[in-house]
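The complex appears here minus one protein chain, its other protein chains still in place.
Presenting chain A:
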Amino acid sequence: MIPAETYLLLSAAVFCIGLFGILTRRNALVFLMSVELMLNAANINFVAFSLQHGNLTGQVFALFGMALAAAEVAIGIGIILVLYRNFSDVDVTKATTMRW
């Protein structure tokens, strides 16, 4: 059996890739994809611990996480569409009208 540490390392790697994407990219779509990566890193953790403890609750939570991600994407894409209509671009650093 593959030890739990391997899954956790995978999860940490995926999370960091997502975080890196958010911090460095400007395209809103890439942003969205990075957020998905981070969510799925969390899902991997759920499943890994579920396997480790022999408890199905973590798997159920992973299913919830996927549903949540789907909902989030739906809203995120809607926001990006509106962003494009207003600024003719999907660069997140250009939409700076909501500020102090």
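The criterion applied here is as follows: contacts are C-beta pairs under 8 Å (C-beta built on N, C-alpha and C of every residue); 3 or more make two chains touch, one makes a residue touch a chain; residues count from 1.
FYI, contacts and distances are computed from a predicted model.
Choosing from "Homocysteine biosynthesis protein", "NADH-quinone oxidoreductase subunit L", "4Fe-4S binding protein" or "phenylalanine--tRNA ligase", the protein name stored in UniProt for the chain missing from the display reads "NADH-quinone oxidoreductase subunit L". Touching the omitted chain from chain A are residues 19, 22-23, 26, 31, 92-93, 95-100.
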